[in-house]
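Note that this complex is displayed minus one protein chain, with the remaining chains in position.
Moving on to chain A:
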């Protein structure tokens, strides 16, 4: 299933931030989004994930295909690592969390409460959630925040394995993950400020 984005414009807080974006993400491929802070990477990812409607343009092939990982991991501090993962697995109608625990080296922590984990461990747990969803398209927003070098390598391996199984990934990140991936610089797609064409416009 190819994810196709055509002539997409997105807005944050009612103000257009990116316009005229088009790309296609074929199975087995990864696309890295780059751009300065505030350019609208998160807004773009949320739009592709279907959390907000686009201003113009279309996103095709995302419906019920994507797994989204945001800045916050959606973990419950009073549930254990395993309970958190089992919950997300069953929400996506799957079972079996062992692969996810192994993939992110969480076996030793499985009975620890998520609230007692370090920032990097929480992040690893948040990322391992992607493995239990079983969705083909991963959309990830700054996945490597608070990860150390070993964990970044672990994450890159997980993405590579996912791509190898015919999945695809759309990742906004600033660091080099060592993946064979296309890079999309979103800076040139910055939306131009709306033209002021009437009297009231000058006051808005």
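In this section, a residue touches a chain if its C-beta (ideal position, glycine included) is under 8 Å from a C-beta of that chain, and two chains touch if they have at least 3 such contacts; residues count from 1.
One rule holds in what follows: contacts and distances are computed from a predicted model.
Asks: Match the chain absent from this complex view to the correct UniProt protein name in "Xylose transport system permease protein XylH", "Heme exporter protein B", "Tetratricopeptide repeat-containing protein" or "Acyl-CoA dehydrogenase".
Replies: Of the names offered in "Xylose transport system permease protein XylH", "Heme exporter protein B", "Tetratricopeptide repeat-containing protein" or "Acyl-CoA dehydrogenase", the absent chain's UniProt record gives "Heme exporter protein B".
Asks: Identify the residues of chain A touching the omitted chain, counting contacts across the whole complex.
Replies: Residues 46, 49-53, 64, 66-68, 70-76, 78-79, 83, 86-88, 90-93, 129 of chain A touch the chain absent from view.
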